[in-house]
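A single protein chain has been removed from this complex, and every other one stays in its place.
Right after this comes chain A.
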């Protein structure tokens, strides 16, 4: 008897538990919305001021905020800044932070944080260095107001503070920003629209961000990096999937929602897949190609030989090889990104003339003695490797003595810094790519710099070029700037700091049956404004 009662109780209890469980399962759960994005690289470092890696910049704009942000037309607008004034002589900028800015730990953002961050960024970033070269003081007025005092009316202050290309001038906590520039900031406490969940970080695989509930977005519509950064998902996972094919299949299967850089080979497949949309990332093409010449050593220490190299480059050949679909590329003979205000293709009839025979003749006439030309040819890069092969083929067909140094990209990056003779471990030329936003104007485009030892690798040396670039930075009007851009184009054609092999855009792909509200931003993808259907 006792046993049967006990058994009945057990059965009833079990039934009650099962009913409870089924009721729980049947209840409409408030599902968390998680946006899964496959990125071009993994978030490997948390400090956007420490490295120029684009992914560090993407992480930076997730968790930090910037004083200014550029819109679709590359015009800077206040972001963390509420009000600001510029003095008549354009040497004094007074800025006040807007209300409601808080760090993820709840403490308010102050001008001490801003000043320390600008100092750190200004010591590392090229645009920051250029700007800080004219900054005589960063003065604190009160907890929310500060002044930037300039020695000269440098005209690119707001453009620099709102730039999208790395290093992005994000504002950090003072104690983080006081970290010496070559040491990494290892904390991830910002004031931006997302908070990093550091305990879920698996470098080389996944980085997880949660919506910052305390973030106060601006009222304006989100446009580029400007406007209201309203987060509409609970979490964002930035994933690193190394294999291009796997990324594509994962998007098709719906395992990821967003693919930052689909391989160009797979774009037609993605375009024809229902539920997937391929879109451009902004008004400015995302990449341009560069053939960088080393001005220190023969034969490219001779300007006439450098100029002859123009005739070896048929941009269509390069672009067809690395992009394919003309919808995504543009032949461009301007030293400034085509499609932007200062682009100028003056001289394209000369520098765009593809003629291998003419190139060989001009080089010989200029004194080329068939000495070997050391080309650093990367073997493992999805665009630089095929572009290098196109160039090598053209050089060989022209009868040049080419010594192709085939090494991985990491080795190219190391060897190109060496000033030794090519045969002693140096180099004569290498192929690389840059972001479209890095060449928006002659002052930003550091590959145009010709400051000899202080110039970028390749070390062009021409004081006139740097003088023109400085004049551009101080120009008061758009007409003045455009006139200077034209002069710089002519000077560059003569100097040949590099030879462009065209520009292209890298579209992104996403599940349009699940996501809406994607904000196209040139240079960096952003994850605010995006809604996801579960």
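Following the convention adopted for this analysis, contacts are C-beta pairs under 8 Å (C-beta built on N, C-alpha and C of every residue); 3 or more make two chains touch, one makes a residue touch a chain; residues count from 1.
Convention: contacts and distances are computed from a predicted model.
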Chain not present in the shown complex, as UniProt names it (candidates "FkbM family methyltransferase", "FAD:protein FMN transferase", "Phosphate-binding protein" or "Peptide ABC transporter"): "Peptide ABC transporter"
Which residue among A:94, A:119, A:249 or A:389 touches the omitted chain? A:249
The one of A:202, A:279, A:350 or A:365 in touch with the missing chain is A:202
I'm checking contacts with the chain that's been left out. Which of A:434, A:489, A:506 or A:522 qualifies? A:434
Per the definition of touch given earlier, which of A:94, A:184, A:385 or A:403 contacts the omitted chain? A:184
Given A:226, A:334 or A:446, the correct residue touching the omitted chain is A:446
What does the interface between chain A and the hidden chain look like in terms of residue numbers? 42, 44-46, 50-53, 125-126, 166, 182-184, 186, 202-206, 239, 241-243, 245-246, 249-250, 252-253, 255, 380, 407-411, 413-417, 419, 432, 434, 446-447, 454, 456-457
